[in-house]
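See below for the structure under consideration.
Some chains have been omitted; the remaining ones sit where they do in the full complex.
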């Protein structure tokens, strides 16, 4: 592994934290064009543990390939709902000037159109990142769950 | 815009994160003299979206000018109550050696004197900061909401 300049490493960590902050904010404010830009064109998003600690059996509905498909999936999933996602305690490891990986603790709350809490989940994102054209983007993202409450 | 030294930029971001951490902690521990110091003398605090996604109509009760007035407003609002505020996913942009702006995701919970949850809110702070006399302070702060639950 190439040695990374300490300042470049700190800058990469801060940029990836802000990348993930935009992911949460742009999803919750329903800015799907903005959300598209946080994912690489070849990104893979594995949301099979969205509703439960165990992965959903219909994985084809929950694992999406390509930034366009991911943004379309998220839009279809959250657009009719009110969502709040929070990220905590980023553990980001910079592997090279253009590659990194990370684990981010998360909590999400989703209310249906009637204002009823539909889902309250807690877990982690396991992710890889790539810097391309001057900007870090999410390349792979997989959700694991500590706990999920449905229909609270 | 003047070029900012990368290390100076990282230091500013960390100092502003800790400034906002003090804002939350000093409010929740009811240290209003400490809370006063996080605001610039000429600060403006727009809390019109405290209780709802839509701004309150009586904006004069929710928008406060001057650090002294802001600290007095917060004290009057939260002193009889038990409050917990959390900040997440800071997006801080350093504009110059003495100016910055940021968006911070937030969650607040407020219980009344009988221990009943009075408010549970989620949203963002949209802020500007200025470094003056060696310390960063909040110059403008405006709350927007993703969701607010009253009287849960």
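Note that the chains take the letters A and B in the order they are written out, and that residue 1 is the start of every chain.
Quick note on the criterion: a residue touches a chain if its C-beta (ideal position, glycine included) is under 8 Å from a C-beta of that chain, and two chains touch if they have at least 3 such contacts.
Please read these numbers as outputs of a predicted model, since none were measured by experiment.
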Homomeric assembly size (copies in this file), of which only 2 appear in place: 3
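Operating definition for what follows: only the chains that are shown with their structure count from here on.
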Residues of subunit A that touch subunit B when the two form their complex: 7, 10-11, 14, 17-18, 20-22, 24-25, 28-29, 82-84, 86-88, 109, 111
Residue ranges of subunit B touching subunit A (in the complex, touch as defined): 6-7, 10, 13, 86, 88-92, 103, 105, 107, 122, 124, 146-147
